[in-house]
Every structure is written in C-alpha cells, then in structure tokens.
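This structure is in structure tokens; I'll ask about it shortly.
The complex appears here without one of its protein chains, the remainder shown in place.
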Amino acid sequence: MTETVQSAAAPPAPAAAPRVGRTRDGIAERLAQDLRDGFVVNLGVGIPLEVPRFIPLGVEVILHAENGVLGMGPLAPPELADNDLTDAGKQPITLVSGAAIVDSATSFAIVRGGHLDVTILGALQVSEDGDLANWYVPGRNPAVGGAMDLVAGAREVWVAMEHVDRKGKPKLVSQCTMPLTGRNCVTRVYTDLAVFHFVDGRLRLRECAPGVTPELVRERTAADYIEELGDAADA
Amino acid sequence: MTETVQSAAAPPAPAAAPRVGRTRDGIAERLAQDLRDGFVVNLGVGIPLEVPRFIPLGVEVILHAENGVLGMGPLAPPELADNDLTDAGKQPITLVSGAAIVDSATSFAIVRGGHLDVTILGALQVSEDGDLANWYVPGRNPAVGGAMDLVAGAREVWVAMEHVDRKGKPKLVSQCTMPLTGRNCVTRVYTDLAVFHFVDGRLRLRECAPGVTPELVRERTAADYIEELGDAADA
Amino acid sequence: MIDKFREDVLAVVDIVPSGACIAIGGFGSSGRPDTLIDALCDLGKRDLHLVVNNVGADFLGVGRMLVEGRLRRVTASFPILQEFYDEYFAGKVELELIPQGTLAERLRAGGAGIPAFFTPSGAGTMLTDGTFVDGYNPDGTPASHLPPRETRVFNGREHVLEYGIVADFALVKAHQGDRKGNLRFRYSARNFNPLAGMAGRHTFAEVEQLVEVDELHPDDIHLPGVFVDDVIVALPTSPKQPVLPTGPVP
Partner (left out) sequence: MIDKFREDVLAVVDIVPSGACIAIGGFGSSGRPDTLIDALCDLGKRDLHLVVNNVGADFLGVGRMLVEGRLRRVTASFPILQEFYDEYFAGKVELELIPQGTLAERLRAGGAGIPAFFTPSGAGTMLTDGTFVDGYNPDGTPASHLPPRETRVFNGREHVLEYGIVADFALVKAHQGDRKGNLRFRYSARNFNPLAGMAGRHTFAEVEQLVEVDELHPDDIHLPGVFVDDVIVALPTSPKQPVLPTGPVP
C-alpha cells in the first residue's frame, strides 16, 4: 500500500528518483479540497476511500453506496456491526443524519440519471481522451460491480491514483491497453504528482504537487496534454 | 343508466323485441362468478364498477387502482373522505385489510408486467380478432388514462358491456370502426345476452343468458364467432 | 451544511424561466403542488410545457395555468377540463396525449438515465401511429401530429419505443419532508410525485409538514433528498379540496 514509483527492471521507467509528490493520503486530501457543500459522491476502493477523512469543515457531502445507501457514515465499530447495513464493499457501516435507503434499481437511477455529482475512482489507466480502465486485468477473475454505471452516469468522474504503476509505467496514456470501463468519461485526475482536468475533450495539467516540476510530470506521463498551470487554472 | 336495446330510427337495429337478457347488474353478477380467489383485478368505469358487489363469499379479490392503490375498498362515506386517498376516478375511497400503496410507475409495472390477473373494462366495440375500442369517440375530447396500458399488460381483458349500442347497433363487430385501445387483447366478453371467450384467437360463444336463444345472439352480433355452448364450454 | 428549506416561495421558483418544461406530480387534486403552481402563476410565467397526468377538473393548479393562458404544450394522459380542450382545438395549446403508464415510465426513465425503452402500451393505436393531432391551427385544421413510434416485436407482440423525459424543473407535493429534502407521501397522493421529482433537473418540493431531520426513518423515505433541490411549506389546502381527516383510514 506504499507508493513505489521506481522499479528494478522495467525499461521505460524513469531512473530512480528521489521520492517526490504526495502520499496516498495526500492525494485524497488534495482531492477533498475540491468537493463542494451538498455534493452527492460515490467512492471507489483504494485512495478514494480515504477522501472522507479530509473533507473540509463546513462541507457536507452525501456519500452514496451502490447497494442503496445515501448518507453513509464511517465503518461501524464491531459492537454496532449489522449485516443489514453494509457498504458496497460489504463492510458494516453507520449512517449519518438525514440518511435514506433505496433499492438497487433506484440506487443506479441516481447514478445514471445524473443525480450523483461526482464519483471518485481508482484507475489502472486513463487515456488522453478520458477513457478509463479500472475494472479488469486480463487473465484475472472478471467482476465489474457498478464501475461501468458510475462512469457512464455521474456528472463528474474524478480519478485518484498514483501517477505511475508499480513497475514505474505511466498510467496516463495515449490509449488504454487494458479493458475499458468507459469511454470519454474521466473529468479530472488527481495523482501524487499533479492535478489534471479534462476540458473540451482535452487533458490539461492544472497543478503540480508541491516540489514537483512540470518537467517531471511530462517525463512520467504517456498522454498528450496541455500545460495550463497557474492563473489559467480554474475549476 | 337503464338498458335500451331498441331504438326508434336506427335502420340496422333488430325490430322492437321484448326485453330479454341480463340487466347491467346482471352482467356484473354473471362476470363476478368467474373471478377466482386471489385475483388482482382492475375495474374500468361503467358496468365493471358494479362487479365488486357481486363477488361470491369466500372469494377475495385485490382491487387495483391505476393511481397506486392495491386493496381498494368501497367508496368512502363523506365523513371519511380524504383527498389523499382516491381511486382512479378521483373519488374518495376506503382500503381493505392488507392494502398497499405504490407510486404510478410501480402501479403500471404491476399492470404491464403481467401481475394483474384481469382488467374488466367497458367497450364501444370489440372485434372478432379481440381488438378493443373503448377510449375515444372521434370528435369528442380525447383522454386515454390507463386504458391502453391495461389492455396491453393484464393477463386477461374481460369486457362487460351491453350487446348492442343505444341505437341497437352490434358492438361485437368484424372490425372496429372506432379508434383502437389495443389489438388482439380481449379474452372474454360478458353482455346482457351472452358470454364469449377468445380461445386460440377465435371468438367463441360459450353461454347465452337465461331466456336468450343462440339465434337472437347471432342476430345481434356483427362478428364472426364459433358456437361452443353447453358441455364444450370450459373456463 | 445541507439545508434545502426555503421560506420565500416566490424567490425560489423565480428561477423558472418562461418557456420551461416542467414535470408536475399529482393525480387530479390529490398530491397536486398547488402552492408551487400558484407561485409560478403569480410570477407571470408563460409558454410553459407541462408534463402532468391531469389538467384537473377545477381552476386550481394546472387548471389555473390554463385559464390564465400560461401553457404552450401539455404532455398528459387525462386532461378533462373542457376549457383545456377549447384551447387545444383553437390552436392555443398543444396536447401530447400518452398512455398513463407510459407517462409514468417515461418520467422514471428520464430520471434514471434511461433515454428510451420499449413498451406494449399504445402499440397499434392512433397515439403511436402518427395520426393523433397534437396541435391545431387557429382555423381548426391540424397543424402537427404526434410522431409515429418506432416499433419492434418482442415475444410475438408489437411494442413501441418511448423516450425518457427529463424536465427542466419538477414540482412535487409531499406530506412530510425534512431540510435534507427527504420526502414522504401519504396514501395515493404519492402517485406521480416521486417520478416527477426524479425527472426534474431541478426539483421543488412543497411539504404539508416540515419535520426534523431523522424524524423520517431511512427505510420510510419515499423520495430521497438527492432528487430534491428546494423544500417549501405548502400553503393551507384550498377550500375546494375536502378536509383531510387525521384519523386512520378504515
């Protein structure tokens, strides 16, 4: 679960570099700053699950779980665990004030119907066209869950991921080589190195993490993008 | 609301005959004998609304109203009238034991999904192919309500009507001349003169009302049908 | 903090522009959001396209909009007001007449991100074959017809393709609601309200009772707050409606 941006053997990896950029928690913390009061949000596994801890005071976000929970709270302590109240990962959870329960068809009506402001997902790859691959590694056991509905339906799809994979290969690519979850669906990418927005179908570098240079981002990114740092950046 | 099978001027009408066959209540009473315990039933306006009074003891029927009521009881007395609880005709109603309320989409999911055992409707015309015309008289104000959903979705469509119209014209016809509610949808017809079933796409005369001869039925029917009276008749 | 309760009804609904498409809950006067409808009338909104099951038998609610000449088009299954038909045949308002179940399903589909679906309702009838006149000229001749539906056979029966409805706004009436927008309806006043609420890009809810958050159990909420943008308190029921008893229904 710790980041490893360098690798011993992978040829296209950058040379062993000093550790720079955000930690996994740092990615979650940066992303959480962009959530707005009243947003309805669905979280994928991995870094996205860390986001709620960093939501700023005064910002109330409604967490949606695919199995029909609106207003999900933190995981339940063992003495309150109830098999009738779980998240989409089947862990016992709590509810926050004002929570509501719906069936699975209504839950995905919320997703597909554009009533979800943002879904925050991990990724295997994101392409420069906004394609996302995050559900299946060929050769492994296929299972899709709600991933394809989320990327097809949410108003915004924000990816929270490490900039390169464990072998040091860029995960922002010109074209995904892994099976797609959805096409042209990603709207933002938050990594340990940078923040990208898709605007008008083009990937744009909006921020570098503290201590990270645009050159380093360029070096570790295999996708075409526009550099739009500083004053040009606007959410 | 009284039956008038003869008319002064309509040329194709049978000659003024002695009053024979069932009254409107009699049609409702005859039809009610064919309802089975546990049936979910929707009633149209006219004769169908009289059916519940004649349901045999020991037969429990769940009445469905299009606006989302399952388990409709009789109309509410004035002191219990509640504008939040009405039937599809917007009259205040009561509920029977075990009633449930659903929204309009679920109400019609019940209708279209085949969860309604029978819808009992009035008709302007029924054709020998089971086409039904009952929603619109050209030139008048068009309104359809749930009629087209009911005939498309219910497992059985039973028509309860007078055998001829006020001008003495047959309502069982070879082809409907009035705008259709649905095609090939009627499964039974109960009139003051007879009971017909559609089986394998063919209209079959199964019963004549007491005192009515097959010849009289033939004379007042403009649809082709098979005579299948007596022992051959089986619900 | 999410707080969707608004005191000033007129200020809230004034974001609706004339010409908007508005989905409205209710079945006749049962569950009809009269407070919100009256606000739109009082604000002088015009050229509206309503998606609503009934026009109503009285001059309240949609009937008021009609007699004040605020309507451009009505998508409905059962308009019964004579004055509505007078306007329709005179070419002043269009009528998209569709089966009631199709109307309910189109609203749900629009709210659920389903752009189109096949249904058997209305197949082989003048409501789907392109012959129904949805608009007249002032001289009484037909100006336009409902488009013929695409058809397809499933399980040996003809079905028609119908489209989900996404309305610019939705007006909903609930019995109870809280500041998070969670709503609960009472008896058959539920009807089209949850569906209209799902179909609106922006949904206003008027509630008879504003309740404390968490007074509604999560399992007892008929329409969750994610579908609702603004909550107002309904004005007392008009005298034309029967008084509602508070006791249990027999």
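So that you can tell them apart, the chains are marked A, B and C in the order they are listed, and the count of residues begins at 1 in each.
Assume contacts are C-beta pairs under 8 Å (C-beta built on N, C-alpha and C of every residue); 3 or more make two chains touch, one makes a residue touch a chain.
Here the structure is a predicted model, which means the values were calculated and not measured.
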item	value
Which displayed chains the hidden chain touches across the whole complex	A, B, C
Residue among A:Ser104, A:Ser174 or A:Thr213 touching the omitted chain	A:Ser104
Of B:Ile27, B:Leu49, B:Leu70 or B:Cys176, the residue in touch with the unshown chain	B:Leu70
Chain not shown, touching residues in chain B	37-38, 40, 58, 60, 62, 64, 70-71, 95, 97-102, 105-106, 108-116, 152-153
Footprint left on chain A by the chain that the document does not show	65-69, 73, 79-86, 90, 92, 94-95, 101-105, 107-108, 111-112, 136, 141-149, 152-153, 179-183
Missing-partner contacts on chain C, residue numbers	105, 109, 112-120, 152, 154-155, 159, 184-187, 190, 218-220, 222
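The criterion applied here is as follows: only the chains that are shown with their structure count from here on.
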item	value
Overall pattern in which the protein chains touch one another (line/ring/star/complete/other)	line
Chain whose Cα centroid lies at the greatest distance from that of chain C	A
By mean Cα position, the chain sitting nearest the middle	C
For chain B paired with chain C, centre-to-centre distance based on mean C-alpha positions, whole Å	30
Chain centre separation in whole Å, for chain B relative to chain A (CA means)	58
Shared interface positions of chain A, touching two or more other chains	none
Interface hub residues of chain C, defined as touching at least two other chains	108
